[in-house]
Structures are given as structure tokens and as C-alpha cells.
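All remarks here apply to the structure that follows.
Yeah, one chain of the complex is gone here, protein chain that is, but the others are all in their spots.
Chain IDs A and B follow the sequence of writing; residue 1 opens each chain.
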Amino acid sequence: MNRMNDTFRTGAVDMSHGGGGRAMAELIRDLFHRHLANPVLDQGHDAALFEVPAGRLVMSTDGHVISPLFFPGGDIGSLAVHGTLNDVAMAGARPLYMTAGFILEEGFPLADLERIVISMAKAAEDAGVPIVTGDTKVVERGKGDGVFITTTGLGVVPEGVRIAVDKARSGQAILLSGSVGDHGVAILSKRENLEFETEIRSDSAALHTLVAAMVDAVPGISVLRDPTRGGLASTLNEIARSARVGMELEEADIPVKPDVAAACELLGLDPLYVANEGKLICLCEAADAERLLAVMRSHPRGEEAALIGRVVEDENGMVRMRTGFGGQRVVDWLAGEQLPRIC
Amino acid sequence: MKYIDEFRDPGLARKLAESIAAEAAPDRHYYLMEFCGGHTHAIFRYGVQDLMPENVSFVHGPGCPVCVLPVRRLDDAVELAERHGVILCTYGDMMRVPGTKQRSLIRAKADGADVRMVYSTVDALKVARENPEREVVFFAIGFETTTPPTAVAILQAEAEGLTNFSVFCNHVLTPAAIGHVLGSPDPRDLEKVRIDGFLGPSHVSAVIGSKPYEAGAELYRKPVVIAGFEPLDVMQSVLMLIRQINEGRYEVENQYTRVVTREGNRKAQALVDKVMERRDAFEWRGLGTVPDSALKIRDCYAAFDAEKRFEVSEKASREVKSCECPAILRGAKKPTDCKLFGTVCTPENPMGSCMVSSEGACAAYWSYGRFREPDKSKEAAA
Partner (left out) sequence: MCLAIPARVIELEDEDIAVVAIEGVKKKISTALLEEVAVGDYVLIHVGYALHKLSPEEAARTLELMAEAGVLHEELAELREGAA
């Protein structure tokens, strides 16, 4: 174990790490480059130089400000990597490269930073998508929440594939890749003044290989979206409003894990509005639904895939649901974040 | 989930729906008020209305402590956070309610006030312990269900010798409110509010028992059925009310027998009584001043009474003009009767508490039910 490692385990970020001098160079070399190593990054330039295959390119960027930084099933680092890979994948694209920018708060423990970077490296390696360039800045104590991470992803869309919200049409099937509410509940369980114990882990995961299998089987998929902030309900409403279509869902067909349902009951939350980080929604022609479901269910990220509803004609873009109880309700677009309630 | 899922069973729902349809007399209409906002929420969330025959309607009552909190009290809470620099601990429900000039706790927080959302008074006590140099005020709201936890918190603070913890007490009493809705109809409403029976609150009754409703049922000759919280409980209670109405009875019946008894939770009642006493009168948003309907902290616990520790200014608290929350809370108007509903007043931009509270009639109607009246929802979506 070399001396630099020991320093990282016990030290903290200070202003010199962002100063452009030796301290910063050492941090970059011994923490970031060490763990994130890949041929492009190892070129050692400020900008990354690489080849891209022919085709239409997709690019997506995301800032990550999550708190707590570490939660069951992941951390801000793996979340950032998965999130960007998924954004690129939702366009039907195969992710090729990623970038990662860090804004570190003075005083942030280097050991925690290292844990996060190792986690990102693992997520990137598992996904087969390298992080090829990055940046580090340091802000004064009190001006950051420990660490903020911004990731950008670049991908290429296969020939003949166009996935866009304007392709949503009445009659199409609405598919969901798995249970909803896991991520939000995992985060909430660690939030101050709310703590409860549970085995629920965030579902944070990279979906690009699932998407690749789906697009391969059915190139005519019309819409793909991942229901992150705001949950399934918000994402479906976005699609419906944007495409000026309506939706009719079957509550009994929407998978929710029993412990997620229980946690939501406890806090007065509706799982339809709770964030997910490893799930996707797919709109496809009704005739393709069965085949797509079979493909999804044979992939580790889609084992619980389900047909949850249909797209219908509706200028007003309303999302309705037949409840498990037998009545009807509107699944509305929430004004803001869903807060736990007592009433 | 045990004792939850069984009471949401669609098979039993169909059976109850058939019974209700069979017993509801075809030559009359049944107007049943569900007092409790939780029931409003359940009715809309599960679509219970769809399982009722045409001649059975729910009238949404004022049992939403968030909805009935007078604007003035909310303004006071915001002032405590802003002017006095206390750590204001509040339940999530209150965060977005608009006070005068649309000032809410969440806006105050954005402007730098230390407002913290808590799940329980236990958390508020923890904040007080961890911040001995700051004053911590717990914004207490709620009916009799939520009152005992506040009483326990004050006793706990006293036992621990905490000197920086106090409560801004806005607890209100249910039977008084029900009596007020039934007994002294607003002259404006005389022909509009028709209530044939009451679905009584589930969890208030777990604490106070079913006994307190007996006088009201007798006096106003209206049946009351204490209804459980789940949609099947609501349906069974509707059936019980229809039977009472058909038979000309006006008794207090208990459908929620797995939790509610006639006496309620005596220990909880005693703890509340130790720490709090009745106010002569309290203003309820929408109902006006209702005598004997709220609680304040007893003098012997003045050290824990935020109203005694901190001075709050006299305010000209104002409701938004044209906001029909008052009439909606009384059951005299529906959300769609309000000019502001869906136009100026939306969940994004709530004008009154009925829209902000997740179980306020307007919020429930917007979220779950506005598609039932296509004309209004067209306007709303525009």
C-alpha cells in the first residue's frame, strides 16, 4: 500500500486540489486516472481523441446533486454513470463514451471521493463504456453538497431506428420493464427525520444492453423513456402531453414490490410518483408487444417486464387508470415533488 | 399487507356494490358526507364513486385539518420562522399551503428560513436536543388523531428538561365541526347543502371513541357510521347508512370495529387532557368561528407554548377573493363551481388550501376526478 493511498484514506479535499498545481495533478493521477484507466483517458490529453462509427450520434448530459451520496444499491457515482448511459439508450443509441466533471466541496473526505470514483469505474467497466475525459473543481466549504457530478454520454443510433415521442399513436401498447418505486424509497429510507429500516435497494442500473436487445428484435419501437424523477406517472404524463395522446393503464398490472408498497403506505406516498433509476417505459405497436415482452423478460434488467396499458385518442393528453379496486382514476402530473404526508 | 390488502379486494367490492344498488331506493337520492379528508382521498384514489349507483353521492366535508387552518395561523407560523429565526418543524402537508400573498412555508424556506419537514414529533424533539442553542418550534396541526403525539412530546420535553422546545398549537376537534356543519347552516347555503348521513372519521374515532358522536346524531337526527379507511370499509359504511336512512334511524354505528371502540383510547385522551384545554372559540377556514372546537396548551405548560414564548404581529390575513374554499368545505359548492378552479387555481399555483392539501376536495377532484366533467377539464387543460 503506497503512501498516496494512505493520504487519500484520511485526507480531505482542500482548495489546492482545484488550484491547477501539483496537488491537483496528483489527485487526478492517483485517484481519478488510477481507477478510471482506459486507452483514451490514458492518452493524457485534456481533450479525448477517438473514432466514432458512421451513423447518427446522440449526446446527453446530466448533473447529479443527490443526497445522501451513498444509499442501498448505489451511490452518486454509479447513479451518474447509469443515468447518462440510460439517457443515451432511450434514444435507441448504443453508448460509446462518457465524460465526468466533479465539483468538490472543500473538506469533503478523500476516502469518500475514492469510493465514489471506484464505483463509477466499476459501473463504466461493467457497461463497457469508458469515461474518457473529465474535470475537477473545488468550491469553498458551504458552497457545495460534498460533491456534484456532471456526466455526458455519446452514442450512435443504428440505421433505420428512430425513437421519438412524436411516434406515439393511439392503439400502441405501453410496456414497463419492472417494478416501480424502488429507488425513491431506498433514498427516503436514509433521509433525515424519516429513517426506516428496509432491505429495499435502489434499482440503479444501466439499461443500454436491454435496449439494444429490444431494438434488435423490434426496430420499429416508437418511444422509450426512463421514469426517473417524478416516477412512472410523471413520465407517462410528459409523453401523453407532448404527443397529444391519452393513456389507459391497469393498476393490477403495474409491478410494485410488497416492501416498496408498504414503505409508501407508511409515508403516504403513491408509488407511481416515486423515482426509478433502472427501469424503462416502451411504447410499441400492439402487435409487437408480446415479442418485445419475451425479449425483455429474458434479459436480467427486464425479468419483471409487463404490459401496463394502451395509448388512446385524447387531445387533452390525460393518463387514466382502472384501479385494482375496479373504479377509475386520473393519474395526474404532479405540480412538484411528492412530499410525505400525515393526513 | 395484512389488514390493508384484504380491505381493497375487488371481488368483495363488486358484492358490496350489488348490495348497495339493491337497497338504495330508486325514488330518492342519498347525499352522504364523508367528513374526513382521508375518506375523500380514498374515494377518489380507488374510484369508489364508479361503484355506486347513480342516486348515491358523496359530499366532501371539511375534515382536512390542513384545509381548515385559518390563514392567520399559517401566516403566524411563517412569521415564527422568518422573524424569530426559530427552527420550525412541520409535517409535510403544511409545506405548500399558501398563506396571505401566497407566502408558504416552502417559499419561506427558499428565502432562507429554517423550516424542516418531520414525520413525527419524535423527530422535532431530536432537532431540539441536537440544537441546544436554537429555539425549536413544532407546528402542530390535526384533529384528535394527531393531538396525543403532541401532548406526549410536550411531556417528554418537560421530563428531559428541554428549554428550547415549544409547540404552536392548532389542534382542532371533530364533533364540534360536525355539529357546526349540521346544526347551524350558513344562510347562504340553506337550500344547497343536503346531507342525509355521515361517514365518520376512522382514526379520530380510534382515539375519541364512537361515543362523542351520539349527541349530534340524536340532536340533528342524522345517522353516523364510523367508517374504516380502506375503500371496502367506505362501501360497507355506505350500505349501513343507506339502511339507516331507509329505516328512518339516526344512530351512531361502528363499521371500523377492528380499531374503534365506544370508549376510544382512554390513555391518549388523558394525556391530551393533562397538557391541553379547550379554547372558547377558534376560527375555521370556511366555517367561520366555531365555539369549543380547538385546543390550546394549559398555563402550567406555558414554557412549551410558542404563542406565549414568541410574539406574533397582528395581521390583516387575507383569503384570495373569489376563492370558494369556504363554501366547498361546507359542502355547499363543488370544486367545479369555483371560478378559479382549473383556470387560475391549479396544483402548480394553488389559491387556497383545498387545492394544496392532497386530500382537499379541489386537489382530489383535480388529480382524480376532473375527467368526469369533460367541459371543465377542457378548460382546465387549456
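Going forward, a residue touches a chain if its C-beta (ideal position, glycine included) is under 8 Å from a C-beta of that chain, and two chains touch if they have at least 3 such contacts.
What you see is a predicted model, and the numbers here were worked out from it, not measured in a lab.
Engineer: Just one of A:G63, A:G171 or A:P258 touches the chain that is missing; which is it?
Structural biologist: A:P258
Engineer: For the chain left out of this view, which of B:S104, B:Q255, B:S353 or B:S367 touches it?
Structural biologist: Spelled out, the listed residue whose C-beta touches the missing chain is B:Q255.
Engineer: Among B:M94, B:A113, B:I245 or B:A268, which residue is in contact with the omitted chain in the full complex?
Structural biologist: The single option touching the absent chain is B:A268.
Engineer: For the chain left out of this view, which of B:E253, B:E324 or B:E359 touches it?
Structural biologist: Of these options, the touching residue for the absent chain is B:E359.
Engineer: Which residue numbers on chain A touch the omitted chain?
Structural biologist: Spelled out for chain A, the touching residues are 196-200, 258-259, 261-263, 265-266, 268, 341-343.
Engineer: In the full complex, which residues of chain B touch the absent chain?
Structural biologist: Residues of chain B in touch with the missing chain: 1-4, 6-7, 12, 14-16, 18-19, 22, 36-38, 63-65, 91, 119-123, 142-143, 145-146, 148-149, 152, 156, 201-204, 206-207, 228-229, 232-233, 236, 239, 255, 257-260, 265, 267-268, 271, 359.
Quick note on the criterion: only the chains that are shown with their structure count from here on.
Engineer: Within the complex, which stretch of chain A touches chain B?
Structural biologist: Contact set of chain A toward chain B: 193-194, 258, 261-262, 265, 267-268, 270, 316-318, 320, 322-330, 332, 334-336, 339-343.
Engineer: Show me the residue ranges of chain B that touch chain A in the complex, using the header's touch definition.
Structural biologist: Those in contact with chain A are residues 1, 4, 8, 10, 13-14, 17, 37-38, 44-51, 64-66, 91-93, 95-96, 116-120, 123, 126-127, 142, 146, 231, 346-348, 357-359, 366-371, 377-378, 381.
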